[in-house]
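Only one protein chain is missing from this complex, and each of the others stays in its spot.
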Amino acid sequence: MSHSITLQKLAELVGGTLSAGSPESVISGLNSLMEAGPGDVTFLGNARYLPALKTTRASAALVPEDLDAGEAREGLALIRLKNPTLAFSHVIRFFGPPAVEFAPGVHPTATVAEDVVFDPQKVSIGPHAVIESGVRLGDGCRIHAGVYLGRGVQLGAECVIHANAVIKEYCVLGRRVILHSGSVIGSDGFGYELVQGRHQKIDQVGIVQIDDDVEIGSCTTIDRARFGRTWIGEGSKIDNLVQIGHNCTLGKHCIIVSQTGISGSTRLGNYVTMGGQVGVAGHLEIGDRVMFLAKSGVTKSIHDAGAYTGYPARPLMEGRKMLSLPAKIPDLLERVRVLEKKLAALEGEAVRS
Amino acid sequence: MSHSITLQKLAELVGGTLSAGSPESVISGLNSLMEAGPGDVTFLGNARYLPALKTTRASAALVPEDLDAGEAREGLALIRLKNPTLAFSHVIRFFGPPAVEFAPGVHPTATVAEDVVFDPQKVSIGPHAVIESGVRLGDGCRIHAGVYLGRGVQLGAECVIHANAVIKEYCVLGRRVILHSGSVIGSDGFGYELVQGRHQKIDQVGIVQIDDDVEIGSCTTIDRARFGRTWIGEGSKIDNLVQIGHNCTLGKHCIIVSQTGISGSTRLGNYVTMGGQVGVAGHLEIGDRVMFLAKSGVTKSIHDAGAYTGYPARPLMEGRKMLSLPAKIPDLLERVRVLEKKLAALEGEAVRS
Partner (left out) sequence: MSHSITLQKLAELVGGTLSAGSPESVISGLNSLMEAGPGDVTFLGNARYLPALKTTRASAALVPEDLDAGEAREGLALIRLKNPTLAFSHVIRFFGPPAVEFAPGVHPTATVAEDVVFDPQKVSIGPHAVIESGVRLGDGCRIHAGVYLGRGVQLGAECVIHANAVIKEYCVLGRRVILHSGSVIGSDGFGYELVQGRHQKIDQVGIVQIDDDVEIGSCTTIDRARFGRTWIGEGSKIDNLVQIGHNCTLGKHCIIVSQTGISGSTRLGNYVTMGGQVGVAGHLEIGDRVMFLAKSGVTKSIHDAGAYTGYPARPLMEGRKMLSLPAKIPDLLERVRVLEKKLAALEGEAVRS
């Protein structure tokens, strides 16, 4: 992080407007609002951190276009733009460590079957990676160390498969798919039939199909279909430690946060969002733009767009109410006790009168 | 999927009775009720999909013996048998991709200690697998690429250890155990004692013992015992991303669904079933044929067979009631409000009279 840049150039770099601060001031680093010091640029990415804009020791901040200048510490240079979080990526790239460069070629310790179809000038295969027979790799693919690609796996152009990830036989990935370390794509679905007291394994011979621009986190598992395919739609992003059961379908541009589990044969529409640790039962249909808050338990199909929460999952307002209602019970108990007492008194009077 | 087969032969293959459709019609593929087209055979494996039997475009369907013919689309050939889901496995095997054949031998890149006991004519060891000193492998074992078997590990006949799975030192597997990719058997249990403000590690020198016909999914972790053994009983099936703590005992033929966690020293009987994301506290006893629904939290020992749900887990009907009861509170509040008003009026009258 040894670069430096003037405020004016920084504003140009991020595509913003310098609205306070001297254009010639020099910025030499970056940090969060709380941790930044003199010479650093920071950003306001979340309204909850607004108070920190008064106390930050940073020299400059990327802020939303409509920020009231009175919200910022006096002397803090402001660069205004539409999306400070996104724009800060330019800052990070400028000051950050150099990206590891793409080095095509096959490491001598990799085990690549003879019939694998790829251009060794345009693909990188790391140490101890194993590429089985029948695999096809698009140009620009990076297969990192220790990765296993099973028989007949197909990858579109520019996929990145991180160290020690596993893709089992016949699975198909589109272009620019990123798969992080330790994840397993295409293991057997969890299917048994109880026959004479023993769980008999049901063959799982389908595949997993992952479309363009999907990113999948670390130690996530997506099971192959019993037959046909488990299907992850274009542009969907899946976090770490997520479980996707066999024959599930995710639509396009879904967001699935860490430790969520989706049971077999459930189908999601487009732009479905799930917070962390959500659980979804099998064989359900979830409509476009449905959002489940963290820890929701989804037991029925839900077709209407909107936010849902709780177990069983209900529309947000209703679900929140369900969570808060038990707190009213102590008061109810007391009021009923008072009613009973008063009524008994009245009944006594009624008898006497 | 280039095969084809007549309906008559298909009925024979699956062990069913052709009750509608021409025996000579040709079937050339398979699919689910919703996705099948002309020439495909499908199956009814779940009563919830019954309506799709009217609308499927498939040419034939495997259905339960007692299906009312009126439930199926006119012209749909029906093959009747006891268990359509199970029988469909024969169809899948007929049309499916050829299974990857068993190829005995040790890949030249594998690292196998000199004293490992196995028959290289009857065992397959994949690229970059590491087999430490003292390991014994039964005939028919397949150790896939990148697998690590620690010192003294013992595997019975016909085990399959998938790519990049790990089994730590001295663990013992029975026959026909399947371990999927990324899973870790025999890591240290999570045990510390707080000594002068620091968590001091407690040695974990026991093992994990896994009996015959157990299958374990991807990225599942089963910790070694502090001493003695963590023990998975015969025929139990464990899904992906499951955590089994040190010194747990699972009985025979248990089913543990994805993302469930069982804390240390808990003992399950036989045929225990846990839905997804169940959590079980440590040092509990769970009786035979107890079933926990998804997301249950188990805080006490449960001995009576039956289904349980909720947190804390209660018998199914009671647990479901607990979930639905808060919804009655708004009505209760209103009724108490009315009672209070009416009672105040009566009290006023009583005073006046």
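List of remarks:
The chains carry the letters A and B, assigned in the order they are written, with residues numbered from 1 in each.
In this section, a residue touches a chain if its C-beta (ideal position, glycine included) is under 8 Å from a C-beta of that chain, and two chains touch if they have at least 3 such contacts.
For clarity, every value in this text was computed on a predicted model and none was experimentally measured.
Touch with the chain omitted from the figure is made, among A:G39, A:P64, A:G134 or A:G276, by A:G276. The omitted chain makes contact with just one of the residues B:A157, B:V205 or B:L316: B:V205.
Touching the chain that is not shown, out of A:S181, A:Q209, A:T230 or A:S265: A:S181 (per the contact rule at the top). Interface residues of chain A with the unshown chain, by the touch rule above, are 30-32, 35, 46, 48, 83, 85-86, 89, 92-93, 96-97, 100, 107, 109, 126-128, 144-146, 162-164, 180-182, 213, 215, 217-219, 235, 237, 239-241, 253, 255, 257-259, 276-277, 294-295, 323, 326-327, 329-330, 332-333, 336, 339-340, 343, 346-347, 350, 353. Contact residues of chain B toward the unshown chain are 109, 111, 128, 130, 146, 148, 150-152, 164, 166, 168-170, 182-184, 187-188, 190, 192-193, 195, 197-203, 205, 219-221, 223, 226-228, 241, 243, 245, 247, 259, 261, 263, 277, 279, 281, 283, 297, 311-312, 321-322, 325-326, 328-329, 332, 335-336, 339, 342-343, 346, 349, 353.
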